[in-house]
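Note that one protein chain of the assembly has been removed; the remaining protein chains are unaltered in position.
Our next item is chain A:
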Amino acid sequence: MIINGVTIDKTFAEAFPMKATRAIITAQNEKWAMISAQAMTGFATSVIACGCEAGIERVLSPDETPDGRPGVAIMIYAIGGKGLAKQLETRAGQCVLTSPTSALFAGIEGGKPIPLGKNLRYFGDGFQIAKKIGGKRYWRVPVMDGEFLTEATTGMVDAVGGGNFLVLAESQPQALAACEAAIEEMRKIPNVIMPFPGGVVRSGSKVGSKYASLGASTNDAFCPTLKGVTKTDLSPEIESVMEIVIDGLSKEDIDKAMRVGIQAVCDLGAANGIKRISAGNYGGKLGPFHFHLQEIMA
């Protein structure tokens, strides 16, 4: 398959079941909601070392938030429910509770309830106040700038993590420009996050390493500087490869995000140095979710 001069490899991305949740952070203005959201989703690019994968889903207007203030929806993904709950709680406690004027609300109705502010309330040292409003429990925790308002729980649901595609380009600036275009379009799709910095990862990995202590190492088949010294997957004109990783609430959500992302890359086309789109997988034996590139773009 070739779209606008870009070859779409006959391959697939392999993804895994994860647990996910969404939270809504509001503040006095969008600036401070975003600051808090960025802190809460920081150091959360990969479960390999961060414990979770997190990202900003989108900015919310005041009429979309529970308290009528500007807000940001964030999502957190982890391998298991226990790990997710721990990450959510510690991040909420250190990054939202601490952030001026912030409030924190559930972003998923239904699913299994996991603590959001349920345990953060103890920071109130006995001065915290519970309020059950419209069937939901909130905690008002006295803090130095007034009160921190938080919903007690949010919902945890089954999700999919690790959807991906690779952008193979003739130069590094062209690869990055294509990924930026893809991310801009993909951020318009609900229920997905792209957890790596700016949504793009330049250090795609393979399973295993020559070093016994490492479970993953650089994906040498896609490293352009190793074209002559390893079993490369790159043709001579490829000088840079970048990857976009997608976590989503369902396979369909990731399908949509991959479609618009790849389309945005292809719109730039061969004329802008984009040569191929590929994807990372483990032979299809590890992850139950397969995203076949040509099927997605058909």
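In the analysis below, a residue touches a chain if its C-beta (ideal position, glycine included) is under 8 Å from a C-beta of that chain, and two chains touch if they have at least 3 such contacts; residues count from 1.
Rule of thumb we're sticking to: contacts and distances are computed from a predicted model.
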Among "Aspartate carbamoyltransferase", "Formylmethanofuran dehydrogenase subunit C", "Branched-chain amino acid ABC transporter ATP-binding protein" or "Tricarboxylate transport membrane protein TctA", UniProt-listed name of the chain not shown: "Formylmethanofuran dehydrogenase subunit C"
Hidden-chain contact residue, picked from the options A:Ile2, A:Ile48 or A:Ile129: A:Ile129
Residue of A:Val6, A:Met75, A:Leu149 or A:Val167 in touch with the missing chain, whole complex considered: A:Leu149
Residue numbers in chain A that touch the chain omitted from display: 66-69, 103, 126-127, 129-134, 138, 140, 146-147, 149
